[in-house]
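Just below is one structure, and these are the notes that go with it.
As you look at this complex, bear in mind that one protein chain is not there, while each of the others sits in place.
So that you can tell them apart, the chains are marked A and B in the order they are listed, and the count of residues begins at 1 in each.
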Amino acid sequence: MIQRFDVGVRMSEMAVHNGVVYLAGQVAGDGSADISGQTRQVLDAIDSLLARAGSDKTKILRAQIFIADLADFAAMNVVWENWVVAGHTPPRATVQAALARPEWKIEIVVTAAV
Amino acid sequence: MIQRFDVGVRMSEMAVHNGVVYLAGQVAGDGSADISGQTRQVLDAIDSLLARAGSDKTKILRAQIFIADLADFAAMNVVWENWVVAGHTPPRATVQAALARPEWKIEIVVTAAV
Partner (left out) sequence: MIQRFDVGVRMSEMAVHNGVVYLAGQVAGDGSADISGQTRQVLDAIDSLLARAGSDKTKILRAQIFIADLADFAAMNVVWENWVVAGHTPPRATVQAALARPEWKIEIVVTAAV
């Protein structure tokens, strides 16, 4: 009924239920990257997870973006707009919030259809 | 399978999938308004989007509120409580967060049933 991926002791990275995919907040694997690099890493991680669930970025139902410093908003959007697919851009909300590790500049929480 | 509304190059304002409506974070069109005015504008925008999906404010499944300054919490709640429908008030969470434009005082992210 619920399929979970990358199940750890604290959390899993993705759950699929009733045709909807719930991703954990995705962050950069390499926190030394700048906002462009971290955004690319996060979007790559989202692509990989969605693919494993049989979904993809054209099926995103909502993206919640947490950005550590709104001064990075414009540079993040350049990478984002290059990633989304014309005609299939998802509902999105972006706010500023400090993230769990100080080197992280962006965290994205995605919900998608399978 | 996914119906999107107001699809732009960065995001869309709403997606409908399997009987559930996912709205983008709604903000005030006129950022010069005070918290009461901005909250009214945001709730009006939510009403309009929900209507286009065949839903309405009695069918909200969750509202996530981001408020730029918690000093505005009480004034926001006055407008909110005047808007919600008795017996159909939705689950809600409110936290403080800086928003993408400095003039914005509130952003609300709504999930609803069709």
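Assorted remarks:
Basically, contacts are C-beta pairs under 8 Å (C-beta built on N, C-alpha and C of every residue); 3 or more make two chains touch, one makes a residue touch a chain.
Bear in mind the structure is a predicted one, so any value in this text is a computation, not a measurement.
Interface residues of subunit B with the unshown chain, by the touch rule above, are 18-20, 59-64, 70, 73, 77, 80-81, 84, 86-97, 111, 113. Taking the complete complex into account, residues 1-2, 4, 7-15, 17-18, 20, 22-25, 64, 66, 97-100, 107, 109, 111 of subunit A touch the chain not shown.
Quick note on the criterion: only the chains that are shown with their structure count from here on.
Between the Cα centres of subunit A and subunit B there is a gap of 21 Å.
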